[in-house]
Each structure stands twice: as structure tokens, then as C-alpha cells.
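Note that this complex is displayed minus one protein chain, with the remaining chains in position.
Moving on to chain A:
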Amino acid sequence: MSHASTATKPKTVKARADLALNDEFLRKAVKFTTERLRLGKKNASEEHGNWDDWRERGRQIRLHTIAHLDYYLNLFVDNARANGVHVHFADTADEAVKLSLAIAERKAAKSVVKSKSMVTEELHLNHALEGIGVEAVETDLGEYIIQLAGETPSHIIIPAIHKNRYQIAELLSKEAGETLEPDTQVLAGFVRKKLREKFLEADIGMTGCNFAIAETGSMVLFENEGNGRMVSTVPKTQITLMGMERIIPSFEDLEVMATLLPRSATGQKLTVYMSGITGPRREVDGDGPEEMHIIIVDNGRSLQLGDPEFQELLNCIRCGACLNACPVYRHIGGHAYGGTYSGPIGAVLTPALNKNVGEWDDIANASSLCGACYEACPVKIPLHDMLVYLRRRKVERGHGNRAEGMGMKGFAAVAGNSGRMARALKLGKLGQKLVARDGGIRLKIGPLKGWNSYRVTPELPKQSFRDTWKTLEGELRGGLQEMDEATRDRMARIVQERGQGGKGGGHHG
């Protein structure tokens, strides 16, 4: 089902965005949700205080860990094994799928219950499991809804952001075999009951991993519904898929991540559940999985290592704050990005993981480079800079727009020489007499077509800044020597007050 919808997806971000912009409900829902989450984050970070100090600390911990990733990952693996975990490595998505399927087959599993995991979305694991006759059930409420609809998540935190309660009631009624009221409590109540049965009968529980603690070999999950705890407690076998960069050194470092992640994602002080799982059940324990596997996935991540422009991508803690802050995401929604990850992080991560800038060439353009993503990022990843690097690489590899490239070269040749620039402007002033009306140019041909479809190009002024420069320069040189007495006194007073320490220093909330 999910494959059919992927196959008919329009090819470019622009075409997919046009689809999203046509969908009035989607646009409103995305706007409402992102606004709610953004405001929640703003309030939570202000209430907590010293937010930039915490961001800087989070960034330093992530930078340090990634710079020594071989050491910390190796330490994690050794400790997890000592805890009784079966650890595996997968270079590619294919290898990770093969390992997961081999475990499922070995366990003769009939069903797998899954908690939210972006890595398994990368792998299209549900489809692969169904291919060998194993039922894969998403148990996060939003993920369950979009699985029934045969779709993919459109927001990293609220995956079913694009569905309204009537559509959800219809989907769930089909599953229930009776008509369910489009009421949130009724719908959630049905899912609770239905998935309870699934949790209790499943052979395997599958989880993602928010953080893995190197010094103890523990894996950490943040969640609100309790399904993450269910899948890691009730079934006899647990499989955890984790990106190779999820590591932090210690539980002490977890305090910083636990301060940044929930506040940035939803504005919560902590998610309802934060679980640290250290190996399978102990012999004396009455519950918990008997067998536990952790599959460490590369799938393009290591390509960022040693790349000065993109290594910091691995610092990402998957909070979604950049999506909520992005003016482009808020208009087009997640599906328009066409990959597993959407928003500014997706625009950079998708081509980076795939290392095929050409194929994803329009995704880096789905951004206004305003820098709101960087401001929102709890570990200060310079996403807007990375988007520029991507565009540059795309042009370097010949995927740029040729007319634009030629135009830029021409502009450089003209503007780089003042004599040429003056002659060109003179020519323009003469030429525009043919097309300018009421101070503007409305012609929609040639290079002006795109711009003038929605706007009016102002005509070149009769006397430009360049023309008056000689006079201006003379005025500045003469005028600055004499300062108005009142101005001088005022400035002297300000300097004196500043010297006394005064008020208005750095204020922290």
C-alpha cells in the first residue's frame, strides 16, 4: 500500500508543494500545529532560562561525541554486549532489513509491534516484514493512523498532522467493523483497546533509540503515550534500530539532552515517559524481553564524517523545532519534501544521506535561507549555511540552471569593472525609455518574464547613487569635521554613564 502511494508521487518539490497548497485543510492544520509547537517551545525555553547556554552545552556534547565517535560507539557496543544485548552492524538499509528479517524468521514471529522510529522509516521495514508474512503494527497513535491510510509521516513529532478527525474516524471504523463517532476520546479509546491486544500477542517489539549511553550500554527512549514502554517490556524479543550517531557519553550528559529535546519538540519539561533500558530482563525479573537485539545503522550517516560542511548534521537530536520555525514548511507541509525527513533538516539530510545531490536537486531550494531553523535548533546546527553549500555543490556538479549561471557570470564581468558598469547603466537608461511606464517596467518577456509575472520592475533612476557619489563624498569629508555641539555633549554623556556600570547589562531569565 505504501509503495503504491510512493510510486504516484509527483517528481519535484514544486509539484508536491502545489498539491499541498491546494489542500486547504492541510495548510491550516500544518500552520496551526507548528504554531502551537513553536509557541510551546518559546514559552518552555524562556521559563527554563539561560537557553543559549544550554544550547551551547548541547552542541559541545554532540560535537565532542561525534569527533570521537569510534571511541564512544565502540565503548557502547562493548558495554551493551556485556549487558547481554546482541549487537549488529548494518552499513546499508538493505543490510539492516536483512538482519531484522533474519531475527523475525528465526523467532518464527507472526507479528511485530513498533514504537516510533525514523530509522525504520528510512529502511521501509514494514513493507519488508509484510513481504515475509509478518504483520508490522505501528503503535504510536499518529503512526497507526497513517499506517492504516497507507501513507508516510508528514511531521517528525505529529505524523498525522494532515488528517482530520472525520478522515481518522473513517479509517478506524473500517478497522473496527462498526461506525465510530468522529470524537477524539472515542477514537483514541478504540485504538487503546485494539493495540492492547496487539501488544500482548506480539512476538517482537521494535523500537527506535533517542540516545545510547556509551559508558553503560543503555538505550534511552523519550515518548508520551507509553507505547515505547509497551514494545520494550511486553514481547519476548526486542529489536532496537539505532542510527550510529545516537551516542552520548554518560547519563550525566543525558540531563542536557533531556532539557533540550522535549522543550524543543513540544514545549514539555520532560516527555511523560523517559526510559533507560540496560539489556534484556535480569534472570530474577518478572517481565521485560528475554532476548534483545540492537542494530546499529549507517545508511549514509558516515558520509558526513570528516566533511567540514556537513559533519554537524550528525549532531541532530530529531526534535522537529526547525520544521515548526520554517516559513516554507509551514506552507507546504512534510510530504512535499519527498523523503523520510522533512523541513530544513530533511532538505539537508535527505541529499546528504543519499549523496546524490543531482537527484534531489530541488529540495535545497525549498527554503528561504532566513536562518529561523538555526535559531530554533537546540544544538545550533547551521542548517541555512548547509543549504547554501548544497546549492553550491549542485551548481558545481552541473545541476544548476544554465541561463541563471550565464547571467551571473555576465553580471560579474560587468559589475567587476566600474567603467563597464557605468556604460551598461547608461545603455539601460536609454533602452528603458522604450518599455518603462509610470516609473515601472511591466514587460513579461525574456529575463523579465518570471519576475514581472507577479511584480513590477522599477525603472532605473535618472540620477543614481553612483552618479551622486562624487558630490556625496565631498560633503562627507567636509561635514564630518565639525560636529554639532549638542550632539557632541549628548554622546559624551552616554559614554560617561556607560563607564559607571549603569543598568541594562546582559539579562538572563
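As a convention for this text, contacts are C-beta pairs under 8 Å (C-beta built on N, C-alpha and C of every residue); 3 or more make two chains touch, one makes a residue touch a chain; residues count from 1.
We adopt the following convention: contacts and distances are computed from a predicted model.
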Practice problem: Assuming one chain is omitted from the figure, identify its UniProt name from "ABC transporter permease", "Cytochrome C oxidase subunit IV family protein", "Phenylalanine--tRNA ligase beta subunit" or "Lactate utilization protein". | Solution: "Lactate utilization protein"
Quiz item: Of the residues A:Thr233, A:Asn354 or A:Thr457, which one touches the chain left out of the display?
Solution: A:Thr233
Practice problem: Have a look at A:Met274, A:Leu313 or A:Cys377 and name the one touching the chain we're not showing. | Solution: A:Met274
Quiz item: Taking the entire complex into account, which one of A:Glu122, A:Asp140 or A:Asp362 touches the absent chain?
Solution: A:Asp140
Quiz item: Where does chain A touch the missing chain, residue by residue?
Solution: 29, 32-33, 36, 50, 53-54, 57, 60-61, 64, 67-71, 73-74, 77, 79, 81-83, 86-89, 91, 106, 139-142, 145, 158-160, 164-165, 168, 184-185, 187-188, 191-192, 195-196, 199-200, 215-218, 224-227, 229-230, 233-234, 244, 249-256, 258-259, 268-282, 284-288, 296, 298, 302-303, 305-306
